[in-house]
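The complex appears here minus one protein chain, its other protein chains still in place.
To keep things simple, chains are lettered A and B as they appear, and every chain counts its residues starting from 1.
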Amino acid sequence: MKKALEKFAALAIAAAMTMTTACKGSGSSSEGLKVLEYGAVAVAGSSDPNDYASMYDLDLGALVYDTLYEYDYLARPFKLKPGMAEAMPKVTHNGKTYTIKLKKGIEYIDDKCFEKTGGKGREAVAGDFVYNLYRKADSLSKSQNWWLVSGQIAGLDALRDKYNGKEFNYDEKIDDLKAVDDHTIQFTLKKPFPQIMWVLAMAGMTLYPKECVDYYGEDFDNHPVGTGAFRMTEWQKNAKYTLVRNEKYREDLFPSEGTSEDKTAGRLADAGKRMPFADKVIVHEFSQSQPYWLQFRAGKSAWGRVPGEFTEEVFQIESREGNKKTWKKDAAGNRILADSYAGKYDYYPLPLLDFIYRAFNYEDEVVGGEKGKKLRQAISLTHDLNEENDLFYNGLNKVYAGIIPPGVGGFDPAVKNPYAGADLEKAKALLAEAGYPGGKGLPELQLCGGNDARTMEQAANFIRNAKRIGVKIRYEAMRFAELSAKLKQKRCQMMGLAWGGDWPDAQNFIQLAYGPNKSPGSNNANYDNPKLNKIYERSSVMPNGPERNKLYQQMNAIVIEDSAYLGAMARTRDYLIPFGTKNFKPEEMIHTHAKYIRLDKWGKK
Amino acid sequence: MTAAAPAKFVEPRYGESLFRKSARKFRRDRLGMASLSIVGVYAVIALCVKIGLFATLDAATTPVGRQHVAPGQTYQHILADKSVEERTSWFGTDIRGNDVGLKLIYSIKQAFAIGILVAFFSVLIGVVLGAISGYFGGKTDDFLLWVYTSMSSVPYILWIIAISYAFGKGFTGVVIALSSTFWVGIYFNIRAEVQRLKEMEFVLASESFGMGKMHIIFRDIMPNLTHLISIFLSLNFIAAIKNEVILSFLGLGIAGEPSWGAMISSARLDLLAGKWWEVTGATILLFILVMAFNLFTDSLQDAFDPKKVG
Partner (left out) sequence: MLTYIARKFLAMIPTLIGVSILVFVIFNVVGDDPVYLYLGKNATVEDVEIMRHSMGLDKPLWTQYLISMKELVTFNLGYSMSSKEKITDMFLNGAGPSIALTLPALFLYSGISIVLGLICAYWRGTWVDKMIAVLATVGMSISYVAVMIFAQYFLAFMPVEKWGVEIFPITGYENGFPDFIPYILLPNLITTFVALGYNTRFFRSIAVEEMNRDYIRTARAYGADTRTILFKHVLKNIMIPIIARVVVTLPFMITGSFLLEQFFVVPGLGYKLLHAIESADFKVVRTFTMLIAFLVVVTNSVADILNSMVDPRVKLS
């Protein structure tokens, strides 16, 4: 079997090579470099695996830093497969000890920071993984990613505390995180945490060489040294970054299995071929959606996301009734592209794992706790999320009850939120029961949120709705730094926020409602219900399965009844893919698209 | 013409008659009068909104129909009792279905409120500090001048951002941020003028009669500053409403209530998708008011100072 695969791979490579030469022959290319160009709708902040803070950081990081495990590109529901690791980990000790074998011979890119070897990149070894986690635990490194591992490995937590604010001793050995040999990583969790596998697939959990961090110091961020499919050659911050193919990249073949949809879409044509296909990747970073969109329209991007304000232009509308737009759909239930787009692009709607919500500070005197429950329910009943969806999202968001978004295990479309608006009569009655008939005696409430124009309009709409039963709300528009500080210091009464999933598991969303995670943790609403906490602790050590999903649903029901969250919505991202772009399968949990994509006509530069 | 200029400072109570003379001169200025009447129309509308005659905050922020109705388009208008009737929209509706016309009118009140308050406070601070600095000189002057130079060495937009940190957002925040930045230019001019005036004979005369310092500042010097003060009031009014737009653009404007700045910064996304009416309406109304005020200020300057041409 293995032999056959190898043979197949060799054939594929040969085929790919003839194809490349063919390309060279037919095109008028002067250098023959295959250039892939695309736009990013936001700006990457950091390339240092210690500091990834947004998915745009990961979009860059995952291309230059390889991971132990990676998402199977075509498989849905999501599946992980080995990347730098030889195989899936061996899990022992009741799911607590993970032993991971590294592939042999994977080398870092050449860089002048490898002083011993005269600039030649050395092999990536197990100790580098340990170093990565040590560096996250090093308080002086100010890692933004400590949360990925904090509380998981007892010895590592102890090191964090021991060297709190002091110089970290990277030579200290601990038992529950170690390099058994150069090609074996082993760590032991405090208690089982099956989601750790998703964590291991994140770019922040890569391997990178300590000597390069030491060599570059703070400048390391501008000189990523990894084992990824590409290496960075230029980074104009806030403008663009350029990557070139990493000649030393491990043998990585295009997946040969996919869904039936992948087959019809021709995404298996390159099965078994060695990746990456592009020699050079140029990513243009935008901080506004319109220029991004125009550059895509002008044919300068290998794929595009339709910004909300252009949706009406891209898709055919069947009818409008008030603010509700009904989109024309084909037999499969997909929207139909407008004529000017239909001849050029394929369309792919991607439901995001999103939690767009408003929440009440559970510790607040007025809206918080058991005491504020009726008031929260009343306010919740004034607001019609479907209307908000029609007004601000072209009716394309998915409105759902509770905190488990569609697309993860545990989501139940049948669940309804009895406090979903708008039902003003019921809201008024509940407000009176809460002790504020017609809003009398209720102080003006404060709602915190972002300061961009659209968010402010949405907030105004929400406030307007609450006013109909006499609840007065004041909006405080904030810069991001200000908002995070206010939230983490619990100084917001209500908040309008969004949470994008880190991995495709309901746990990543439910943890937002787990009491011990309250501010400055991720539980910004400071919601704390002992009943839920208990179930959460039980579910968190359980493997994926119907039993765990049942617990998830129980927790969701508790959250809905408490009405601590007002929501929620999940966005749908509309991707347009030019006909010449091959192998692109939109998914925002995956950040390595650039290595899979093949263009019919490569750009040249 | 040129000979008349210094003479006006000889008589202590010249200020009054200068004012009357200027007023007469101003009335002859047709462009000035025309612009004043435009400003007047705006002011009357602002006043009506303020006392609640029309375009109340509630009316301006209650959806009247579906979102993004274009001007001239018919739509289902929602009446107060929730029934609908077919209407033709004059100014269109915004993303939430609010009437853009009502928002525009409500914003006139906002503009005047901001303009008047900022002009008043900034001129007050500038004149008081400038007079103190110019008249007393010495350590006080040194200190105030130091604050002035430090503040004016940094782009003012940075101060506005910084001060809006300290005093929060919304209407009050905007007024404080603008007032506490705009006094700087006034201070310097008033200081120079007071320094000049205090060497004048009539002030020296008052001093030799043993008049109190406050008496001299307020009775002798201030009347001679009226022309500068009125010009600054009007200049800062303009600057305030123009800067409200910039603050909104930077996300530091008035949240929750319509204003031209909020309308422009919010609807500019819609403009690119072909919905031009909100951003255009706000731009035009703002432009007319600012232009009328600018022309009015020019005429005012001409009326006060025959030599002044710029």
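Convention: a residue touches a chain if its C-beta (ideal position, glycine included) is under 8 Å from a C-beta of that chain, and two chains touch if they have at least 3 such contacts.
Model, not experiment: these values are computed from the prediction.
Colleague: Of the residues B:Ala70, B:Ile161 or B:Ile229, which one touches the chain left out of the display?
Modeller: Answering carefully, the residue with contact to the hidden chain is B:Ile161.
Colleague: Taking the entire complex into account, which one of B:Val49, B:Ile221, B:Val245 or B:Leu300 touches the absent chain?
Modeller: Counting the whole complex, the residue in contact with the absent chain is B:Val245.
Colleague: Hey, which chain B residues sit against the chain that's not shown?
Modeller: Here the touching residues of chain B are 2, 31, 146-147, 149-155, 157-158, 161-163, 165-166, 242, 245-246, 249-250, 261, 264-265, 268, 271-272, 279, 283, 286-287, 290-291, 294-295, 298, 308-310.
Colleague: Could you please point out the chain A residues that touch the chain left off the display?
Modeller: Spelled out for chain A, the touching residues are 45-46, 48, 51, 53, 139-140, 142-147, 150, 161, 164-165, 218-219, 221-222, 236-240, 284, 286-288, 290-291, 294-295, 297-298, 479-482, 484-485, 487-489, 517, 520-522.
Methods note: only the chains that are shown with their structure count from here on.
Colleague: Take the average of all CA coordinates in chain A, do the same for chain B, and state the distance between these two points in whole angstrom.
Modeller: 47
Colleague: For chain A, which residues are in contact with chain B within the complex?
Modeller: 289-290, 309-310, 312-313, 320, 322-323, 391-392, 451-454, 456-457, 459-461, 463-464, 474-477, 479
Colleague: Using the touch definition from the top, list the residues of chain B that touch chain A in their complex.
Modeller: 61-62, 65-67, 76, 94-97, 169, 248, 251-252, 255-256, 262, 265-266, 268-270, 272-274
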